[in-house]
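All protein chains but one are shown in place.
Moving on, here comes chain A:
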(Lines give C-alpha, C1' and ligand atoms only; values in the text may rest on other atoms or scores of the structure.)
Protein backbone atom coordinates (compact mmCIF):
# COMPACT_ATOMS: atom_id res chain seq x y z
CA UNK A 1 0.00 0.00 0.00
CA UNK A 2 1.21 3.46 -0.87
CA UNK A 3 1.99 5.95 1.86
CA UNK A 4 0.82 8.84 -0.28
CA UNK A 5 -2.15 10.55 1.36
CA UNK A 6 -5.56 9.88 -0.16
CA UNK A 7 -7.26 12.74 -1.95
CA UNK A 8 -10.97 13.50 -1.80
CA UNK A 9 -12.90 14.17 -4.98
CA UNK A 10 -12.81 17.88 -4.06
CA UNK A 11 -9.03 18.05 -3.82
CA UNK A 12 -8.46 20.27 -6.88
CA UNK A 13 -11.23 22.60 -5.75
CA UNK A 14 -9.67 23.00 -2.29
CA UNK A 15 -6.34 23.90 -3.86
CA UNK A 16 -7.98 26.41 -6.19
CA UNK A 17 -9.53 28.01 -3.09
CA UNK A 18 -6.06 28.37 -1.57
CA UNK A 19 -6.60 25.88 1.23
CA UNK A 20 -3.80 25.00 3.62
CA UNK A 21 -3.86 21.22 3.47
CA UNK A 22 -2.94 18.78 6.22
CA UNK A 23 -2.46 15.06 6.52
CA UNK A 24 -5.31 13.71 8.59
CA UNK A 25 -5.75 9.98 9.15
CA UNK A 26 -4.02 9.25 5.85
CA UNK A 27 -6.02 11.82 3.90
CA UNK A 28 -4.89 15.16 2.53
CA UNK A 29 -7.60 17.44 3.93
CA UNK A 30 -8.21 21.19 4.10
CA UNK A 31 -6.98 22.54 7.44
CA UNK A 32 -8.22 26.06 6.72
CA UNK A 33 -8.81 28.28 3.73
CA UNK A 34 -8.09 31.61 5.41
CA UNK A 35 -8.39 32.45 9.09
CA UNK A 36 -9.65 29.47 11.10
CA UNK A 37 -11.19 31.90 13.61
CA UNK A 38 -13.23 33.56 10.85
CA UNK A 39 -14.35 30.12 9.64
CA UNK A 40 -15.34 29.16 13.17
CA UNK A 41 -17.33 32.35 13.65
CA UNK A 42 -19.03 31.93 10.27
CA UNK A 43 -20.39 28.54 11.39
CA UNK A 44 -21.59 29.99 14.72
CA UNK A 45 -23.32 32.99 13.16
CA UNK A 46 -23.96 32.17 9.48
CA UNK A 47 -22.87 29.00 7.70
CA UNK A 48 -19.84 26.95 6.77
CA UNK A 49 -19.16 24.31 4.12
CA UNK A 50 -16.98 21.29 4.93
CA UNK A 51 -15.50 18.43 2.92
CA UNK A 52 -15.72 15.40 5.21
CA UNK A 53 -15.13 12.78 2.55
CA UNK A 54 -12.46 11.15 4.71
CA UNK A 55 -15.14 9.72 7.00
CA UNK A 56 -15.58 5.95 6.65
CA UNK A 57 -18.90 4.61 5.38
CA UNK A 58 -19.90 0.99 5.89
CA UNK A 59 -23.22 -0.39 4.63
CA UNK A 60 -24.87 -3.36 6.32
CA UNK A 61 -27.76 -5.07 4.54
CA UNK A 62 -29.60 -8.39 4.65
CA UNK A 63 -32.39 -9.99 6.68
CA UNK A 64 -30.30 -10.00 9.88
CA UNK A 65 -28.55 -6.66 9.41
CA UNK A 66 -30.15 -5.26 12.55
CA UNK A 67 -29.25 -8.32 14.63
CA UNK A 68 -25.68 -8.25 13.33
CA UNK A 69 -25.24 -4.62 14.32
CA UNK A 70 -26.90 -5.19 17.66
CA UNK A 71 -24.23 -7.81 18.32
CA UNK A 72 -21.36 -5.74 16.91
CA UNK A 73 -22.18 -2.40 18.57
CA UNK A 74 -23.15 -1.32 22.09
CA UNK A 75 -26.32 0.59 21.13
CA UNK A 76 -29.79 -0.78 20.51
CA UNK A 77 -30.09 -0.77 16.74
CA UNK A 78 -33.60 -2.30 16.94
CA UNK A 79 -35.04 0.99 18.17
CA UNK A 80 -33.72 3.17 15.33
CA UNK A 81 -36.74 4.26 13.32
CA UNK A 82 -36.68 4.33 9.54
CA UNK A 83 -34.92 7.48 8.41
CA UNK A 84 -33.42 8.13 11.82
CA UNK A 85 -29.82 8.15 13.04
CA UNK A 86 -28.20 7.09 16.29
CA UNK A 87 -24.91 8.00 17.98
CA UNK A 88 -23.31 4.79 19.23
CA UNK A 89 -19.99 3.04 19.79
CA UNK A 90 -18.18 -0.15 18.92
CA UNK A 91 -16.19 -1.68 21.77
CA UNK A 92 -13.62 -4.39 22.25
CA UNK A 93 -14.38 -7.56 24.21
CA UNK A 94 -12.72 -5.85 27.20
CA UNK A 95 -15.03 -2.84 26.88
CA UNK A 96 -12.42 -0.48 25.38
CA UNK A 97 -13.80 1.93 22.80
CA UNK A 98 -12.83 1.03 19.22
CA UNK A 99 -14.67 4.03 17.75
CA UNK A 100 -17.72 6.22 18.06
CA UNK A 101 -20.16 5.96 15.19
CA UNK A 102 -23.34 7.27 13.69
CA UNK A 103 -25.72 4.60 12.37
CA UNK A 104 -28.40 5.67 9.87
CA UNK A 105 -31.32 3.32 9.20
CA UNK A 106 -32.03 3.61 5.48
CA UNK A 107 -34.12 0.53 4.65
CA UNK A 108 -37.64 -0.69 5.42
CA UNK A 109 -38.11 -3.76 7.58
CA UNK A 110 -38.51 -5.85 4.38
CA UNK A 111 -35.19 -4.60 2.98
CA UNK A 112 -32.97 -3.75 5.93
CA UNK A 113 -30.14 -1.33 5.24
CA UNK A 114 -27.95 0.58 7.67
CA UNK A 115 -25.21 3.07 6.98
CA UNK A 116 -22.49 3.10 9.63
CA UNK A 117 -20.19 6.14 9.62
CA UNK A 118 -16.83 5.69 11.35
CA UNK A 119 -13.95 8.07 11.94
CA UNK A 120 -11.44 8.16 9.10
CA UNK A 121 -8.59 6.90 11.25
CA UNK A 122 -10.61 3.92 12.42
CA UNK A 123 -12.53 3.08 9.27
CA UNK A 124 -10.53 -0.06 8.41
CA UNK A 125 -10.54 -1.35 11.99
CA UNK A 126 -14.29 -0.79 12.28
CA UNK A 127 -14.94 -2.39 8.90
CA UNK A 128 -12.89 -5.44 9.87
CA UNK A 129 -14.55 -5.72 13.28
CA UNK A 130 -18.10 -5.41 11.96
CA UNK A 131 -17.33 -7.87 9.15
CA UNK A 132 -15.98 -10.39 11.64
CA UNK A 133 -18.80 -9.89 14.12
CA UNK A 134 -21.48 -10.15 11.41
CA UNK A 135 -20.12 -13.46 10.13
CA UNK A 136 -22.65 -15.56 12.04
CA UNK A 137 -25.61 -13.55 10.76
CA UNK A 138 -27.50 -13.43 7.49
CA UNK A 139 -26.12 -10.00 6.73
CA UNK A 140 -23.75 -8.42 4.27
CA UNK A 141 -21.14 -5.84 5.26
CA UNK A 142 -19.96 -3.59 2.46
CA UNK A 143 -17.02 -1.19 2.39
CA UNK A 144 -18.58 1.99 0.98
CA UNK A 145 -15.72 4.37 1.67
CA UNK A 146 -15.21 4.96 -2.04
CA UNK A 147 -18.93 5.13 -2.75
CA UNK A 148 -19.48 8.42 -0.97
CA UNK A 149 -18.19 11.90 -0.75
CA UNK A 150 -19.48 13.73 2.32
CA UNK A 151 -20.19 17.45 2.34
CA UNK A 152 -21.51 19.22 5.42
CA UNK A 153 -23.24 22.57 5.56
CA UNK A 154 -23.42 23.77 9.14
CA UNK A 155 -24.63 26.88 10.93
CA UNK A 156 -27.84 28.81 11.57
CA UNK A 157 -28.21 29.80 7.90
CA UNK A 158 -27.76 26.24 6.65
CA UNK A 159 -31.48 25.28 6.47
CA UNK A 160 -32.26 28.29 4.29
CA UNK A 161 -29.26 27.65 2.05
CA UNK A 162 -30.07 23.99 1.60
CA UNK A 163 -33.76 24.70 0.97
CA UNK A 164 -32.84 26.84 -1.99
CA UNK A 165 -31.22 23.86 -3.75
CA UNK A 166 -33.56 21.00 -2.81
CA UNK A 167 -37.25 20.15 -2.75
CA UNK A 168 -36.73 17.69 0.09
CA UNK A 169 -38.84 18.31 3.18
CA UNK A 170 -36.18 19.82 5.43
CA UNK A 171 -38.72 21.16 7.92
CA UNK A 172 -39.84 17.58 8.49
CA UNK A 173 -36.25 16.40 8.88
CA UNK A 174 -35.47 16.30 12.58
CA UNK A 175 -32.07 16.39 14.26
CA UNK A 176 -30.43 12.97 13.87
CA UNK A 177 -32.62 12.00 10.94
CA UNK A 178 -31.75 11.32 7.30
CA UNK A 179 -33.72 11.04 4.09
CA UNK A 180 -32.85 10.37 0.48
CA UNK A 181 -33.42 13.31 -1.84
CA UNK A 182 -32.06 15.39 -4.65
CA UNK A 183 -29.82 18.36 -3.89
CA UNK A 184 -28.65 20.66 -6.68
CA UNK A 185 -29.71 18.00 -9.15
CA UNK A 186 -27.69 15.18 -7.61
CA UNK A 187 -28.99 12.28 -5.55
CA UNK A 188 -28.01 12.57 -1.90
CA UNK A 189 -28.65 11.15 1.52
CA UNK A 190 -29.58 14.28 3.46
CA UNK A 191 -28.84 13.93 7.17
CA UNK A 192 -29.48 16.51 9.86
CA UNK A 193 -26.34 15.71 11.78
CA UNK A 194 -23.07 17.44 12.46
CA UNK A 195 -20.13 17.98 14.73
CA UNK A 196 -20.23 21.70 15.31
CA UNK A 197 -22.91 22.35 17.93
CA UNK A 198 -24.98 24.16 15.32
CA UNK A 199 -27.96 23.17 13.23
CA UNK A 200 -26.75 21.68 9.98
CA UNK A 201 -26.73 18.94 7.41
CA UNK A 202 -24.42 16.25 6.15
CA UNK A 203 -24.87 15.25 2.52
CA UNK A 204 -23.67 11.84 1.35
CA UNK A 205 -23.27 11.85 -2.43
CA UNK A 206 -21.43 9.95 -5.14
CA UNK A 207 -17.86 11.28 -5.43
CA UNK A 208 -18.43 12.31 -9.05
CA UNK A 209 -21.23 14.62 -7.89
CA UNK A 210 -19.32 16.25 -5.04
CA UNK A 211 -17.92 19.17 -6.97
CA UNK A 212 -21.26 20.08 -8.50
CA UNK A 213 -22.88 20.00 -5.06
CA UNK A 214 -20.08 22.04 -3.46
CA UNK A 215 -20.32 24.73 -6.14
CA UNK A 216 -24.12 24.87 -5.91
CA UNK A 217 -24.00 25.26 -2.12
CA UNK A 218 -21.28 27.90 -2.38
CA UNK A 219 -23.43 29.91 -4.76
CA UNK A 220 -26.63 29.36 -2.76
CA UNK A 221 -24.88 30.45 0.42
CA UNK A 222 -23.13 33.50 -0.95
CA UNK A 223 -25.64 36.07 0.27
CA UNK A 224 -25.99 34.35 3.64
CA UNK A 225 -22.24 34.56 4.24
CA UNK A 226 -21.38 30.87 3.84
CA UNK A 227 -17.64 30.19 3.71
CA UNK A 228 -15.58 27.04 3.07
CA UNK A 229 -14.29 25.64 6.37
CA UNK A 230 -11.36 23.39 7.22
CA UNK A 231 -10.71 20.77 9.87
CA UNK A 232 -9.08 23.30 12.20
CA UNK A 233 -12.33 25.12 12.91
CA UNK A 234 -14.23 21.83 12.93
CA UNK A 235 -12.08 20.88 15.92
CA UNK A 236 -12.66 24.14 17.83
CA UNK A 237 -16.39 23.97 17.03
CA UNK A 238 -16.75 20.45 18.40
CA UNK A 239 -14.57 21.31 21.37
CA UNK A 240 -16.78 24.25 22.35
CA UNK A 241 -19.80 21.98 21.89
CA UNK A 242 -18.20 19.44 24.27
CA UNK A 243 -18.25 16.66 21.69
CA UNK A 244 -15.65 13.91 22.15
CA UNK A 245 -13.05 13.15 19.50
CA UNK A 246 -11.67 9.68 19.01
CA UNK A 247 -7.99 9.48 19.95
CA UNK A 248 -8.49 12.31 22.45
CA UNK A 249 -11.48 11.82 24.74
CA UNK A 250 -12.13 8.28 23.50
CA UNK A 251 -9.54 5.50 23.22
CA UNK A 252 -9.32 1.72 23.49
CA UNK A 253 -7.99 2.22 27.03
CA UNK A 254 -11.33 3.71 28.10
CA UNK A 255 -14.84 2.29 28.27
CA UNK A 256 -17.89 4.42 27.46
CA UNK A 257 -18.45 4.64 31.25
CA UNK A 258 -14.98 6.10 31.77
CA UNK A 259 -15.84 8.71 29.14
CA UNK A 260 -19.10 9.62 30.86
CA UNK A 261 -20.99 8.17 27.93
CA UNK A 262 -22.34 5.02 29.57
CA UNK A 263 -25.79 6.00 28.31
CA UNK A 264 -24.87 4.77 24.81
CA UNK A 265 -24.50 1.20 26.16
CA UNK A 266 -27.88 -0.56 26.05
CA UNK A 267 -27.74 -3.64 28.29
CA UNK A 268 -31.50 -4.08 27.97
CA UNK A 269 -31.32 -4.94 24.26
CA UNK A 270 -31.98 -8.49 23.05
CA UNK A 271 -29.09 -10.87 22.72
CA UNK A 272 -25.43 -10.74 23.51
CA UNK A 273 -23.09 -8.09 22.17
CA UNK A 274 -19.33 -7.77 22.03
CA UNK A 275 -18.10 -6.30 25.30
CA UNK A 276 -21.30 -6.87 27.30
CA UNK A 277 -19.66 -8.66 30.19
CA UNK A 278 -16.78 -6.22 30.59
CA UNK A 279 -19.10 -3.25 30.19
CA UNK A 280 -21.46 -4.56 32.90
CA UNK A 281 -18.49 -4.69 35.23
CA UNK A 282 -17.38 -1.21 34.10
CA UNK A 283 -20.88 0.16 34.78
CA UNK A 284 -20.86 -1.28 38.30
CA UNK A 285 -17.40 0.01 38.97
CA UNK A 286 -18.32 3.48 37.71
CA UNK A 287 -21.30 3.48 40.07
CA UNK A 288 -19.33 2.37 43.13
CA UNK A 289 -16.08 4.18 42.49
CA UNK A 290 -16.46 7.10 40.08
CA UNK A 291 -13.51 7.27 37.68
CA UNK A 292 -11.91 10.49 36.51
CA UNK A 293 -14.55 12.76 35.05
CA UNK A 294 -14.53 14.56 31.75
CA UNK A 295 -14.82 18.26 32.54
CA UNK A 296 -14.38 21.60 30.87
CA UNK A 297 -11.61 24.01 31.86
CA UNK A 298 -11.58 27.72 30.99
CA UNK A 299 -8.34 29.70 31.18
CA UNK A 300 -7.91 32.78 33.26
CA UNK A 301 -4.82 33.64 31.22
CA UNK A 302 -4.07 33.37 27.53
CA UNK A 303 -1.73 30.40 27.18
CA UNK A 304 -3.33 27.50 25.38
CA UNK A 305 -3.55 24.01 26.86
CA UNK A 306 -2.87 21.06 24.56
CA UNK A 307 -3.67 17.36 24.65
CA UNK A 308 -1.44 15.52 27.13
CA UNK A 309 -0.80 18.48 29.46
CA UNK A 310 -1.26 17.74 33.17
CA UNK A 311 -4.12 19.14 35.21
CA UNK A 312 -2.75 20.14 38.62
CA UNK A 313 -4.11 21.10 42.03
CA UNK A 314 -2.11 21.73 45.20
CA UNK A 315 1.08 20.69 43.43
CA UNK A 316 -0.34 17.28 42.50
CA UNK A 317 -1.31 15.95 39.09
CA UNK A 318 -5.07 15.40 39.22
CA UNK A 319 -5.86 14.89 35.58
CA UNK A 320 -4.90 15.18 31.94
CA UNK A 321 -5.98 17.44 29.11
CA UNK A 322 -7.44 15.51 26.16
CA UNK A 323 -8.18 18.49 23.88
CA UNK A 324 -7.38 22.17 24.12
CA UNK A 325 -7.61 25.24 21.93
CA UNK A 326 -8.26 28.95 21.98
CA UNK A 327 -12.05 29.28 21.92
CA UNK A 328 -13.18 31.88 19.39
CA UNK A 329 -16.64 32.08 20.98
CA UNK A 330 -15.43 32.51 24.57
CA UNK A 331 -12.35 34.50 23.61
CA UNK A 332 -10.27 32.38 26.00
CA UNK A 333 -8.33 29.14 25.87
CA UNK A 334 -10.42 26.09 26.81
CA UNK A 335 -9.73 22.44 27.42
CA UNK A 336 -11.50 19.16 27.91
CA UNK A 337 -9.76 17.04 30.53
CA UNK A 338 -10.12 13.88 32.57
CA UNK A 339 -9.94 15.05 36.19
CA UNK A 340 -10.08 13.13 39.50
CA UNK A 341 -13.60 13.22 40.92
CA UNK A 342 -12.42 15.23 43.94
CA UNK A 343 -11.49 18.15 41.69
CA UNK A 344 -14.10 17.72 38.97
CA UNK A 345 -17.02 19.69 40.39
CA UNK A 346 -17.72 22.95 38.56
CA UNK A 347 -16.18 25.84 40.47
CA UNK A 348 -13.55 23.73 42.27
CA UNK A 349 -10.87 26.13 43.47
CA UNK A 350 -7.18 25.86 42.82
CA UNK A 351 -7.20 23.84 39.61
CA UNK A 352 -4.65 24.65 36.95
CA UNK A 353 -2.89 23.26 33.92
CA UNK A 354 0.85 22.76 33.67
CA UNK A 355 1.75 24.64 30.50
CA UNK A 356 5.40 23.97 29.79
CA UNK A 357 6.35 24.17 33.45
CA UNK A 358 4.08 27.01 34.56
CA UNK A 359 0.85 26.29 36.42
CA UNK A 360 -1.81 28.42 34.79
CA UNK A 361 -5.09 28.90 36.66
CA UNK A 362 -8.20 27.35 35.13
CA UNK A 363 -11.87 27.38 36.04
CA UNK A 364 -13.61 23.99 36.18
CA UNK A 365 -16.93 24.02 34.31
CA UNK A 366 -19.49 21.47 33.16
CA UNK A 367 -19.47 20.60 29.46
CA UNK A 368 -20.38 21.90 26.95
CA UNK A 369 -18.78 25.32 26.78
CA UNK A 370 -21.27 26.40 24.18
CA UNK A 371 -24.90 25.50 23.55
CA UNK A 372 -26.82 27.06 20.72
CA UNK A 373 -30.08 28.92 21.37
CA UNK A 374 -32.96 26.97 19.85
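We adopt the following convention: a contact is a pair of C-beta atoms (placed from the backbone, for glycine too) under 8 Å apart; a residue touches a chain by one contact, two chains touch by 3 or more; residues count from 1.
By definition in this document, contacts and distances are computed from a predicted model.
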| item | value |
| --- | --- |
| Name under which UniProt lists the unshown chain, selected from "Sugar ABC transporter permease", "Glycine cleavage system H protein", "Cytochrome c oxidase subunit 3" or "Ferredoxin" | "Glycine cleavage system H protein" |
| Options A:53, A:70 or A:236, residue touching the unrepresented chain | A:236 |
| Candidates A:304, A:321 or A:337 - the one touching the absent chain | A:304 |
| Hidden partner interface residues of chain A, rising order | 20, 31-32, 35-37, 232, 236, 302-304, 306, 325-326, 333, 356 |
